[in-house]
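One structure, pasted below without further comment.
Note that one protein chain is taken out, while the other chains of the complex remain in position.
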Amino acid sequence: MSRDVTSDILKRLRSIEGHVGGIARMVESDQYCVDILNQIVAVQRALDKVNSRVLDRHLHTCATTAIRGDDPDERERVIGEILNVFKRAGKR
Amino acid sequence: MSRDVTSDILKRLRSIEGHVGGIARMVESDQYCVDILNQIVAVQRALDKVNSRVLDRHLHTCATTAIRGDDPDERERVIGEILNVFKRAGKR
Amino acid sequence: MSRDVTSDILKRLRSIEGHVGGIARMVESDQYCVDILNQIVAVQRALDKVNSRVLDRHLHTCATTAIRGDDPDERERVIGEILNVFKRAGKR
Partner (left out) sequence: MSRDVTSDILKRLRSIEGHVGGIARMVESDQYCVDILNQIVAVQRALDKVNSRVLDRHLHTCATTAIRGDDPDERERVIGEILNVFKRAGKR
């Protein structure tokens, strides 16, 4: 991945790590369940954004290289991976 | 929340925090995008489980108390909150 | 369910039925895959809205009655059902 994209994704992951720690403290100090639920959904949304950035990178780099390449098995493998990411993300 | 439930939820959140840190290290060491995507989905699944434990607690405690109580506005408020949690979780 | 809510939900379901038929015609006439995908997502969103209306009704009627009632097993059953709806909707 390019430096800029990597550092953007890292910044997001570090912030998510802190957010999860914050939710743990909310649980420890016995805060209102619904507030905790809303914070968890906020973390999941932030992870969705990381997901979509990593996928963006993947499609522009490895996937493009493989699909433009001459090895049909490799093309098939890469397309299968993209479909799996899609299914797994939906089937949570 | 009861002690057992609180400590189960905390253990899960601490493990998720560590998992997110691990994904950041995968990004730093430039690992394969699809492996990173799969780890992010694993974290989101783990958060779904925390979500469902917190909601379980909420329905058994605050929500039950409010719905069994005599204040119709309070009942309405609590039901509205549950619906909102449901919508927000879906609309990510 | 009250008449108004029932007829609102029915109207939505009839419209969704027609929408799905329309997507089938798009497939038959070999339209662009991405347009088809977007229409399917639109149908799923419309179903999310029906879901949330049915759940709203359920929480205001059967669930409230059971939770306010004197049978602890019945209360437990109803809360378990709500949690299951939540999990199933997420785990698609």
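Odds and ends about this structure:
In order of appearance the chains are A, B and C, and numbering begins at 1 in each one.
Rule of thumb we're sticking to: contacts are C-beta pairs under 8 Å (C-beta built on N, C-alpha and C of every residue); 3 or more make two chains touch, one makes a residue touch a chain.
These numbers were taken from a predicted model, which means no experiment stands behind them.
What chain C contributes to its contact with the hidden chain is residues 1, 6, 9-10, 13-14, 16-17, 20-21, 23-24, 27-28, 30, 32-34, 36-38, 40-41, 43-45, 47-48, 50-51, 54-55, 57-58, 61-62, 81, 85, 88-89, 92. The set of chain A residues touching the chain not shown comprises 48, 51-52, 55-56, 59-60, 63-64, 67-68, 75, 79, 82-83, 86-87, 89-91.
In the analysis below, only the chains that are shown with their structure count from here on.
With centres taken as mean Cα positions, chain C sits 22 Å from chain B.
With centres set at the average Cα position, the gap from chain A to chain C is 28 Å.
The centroid of the Cα atoms in chain A and the matching centroid in chain B are 17 Å apart.
Touching two or more other chains at once are residues 48, 51, 55, 89 of chain B.
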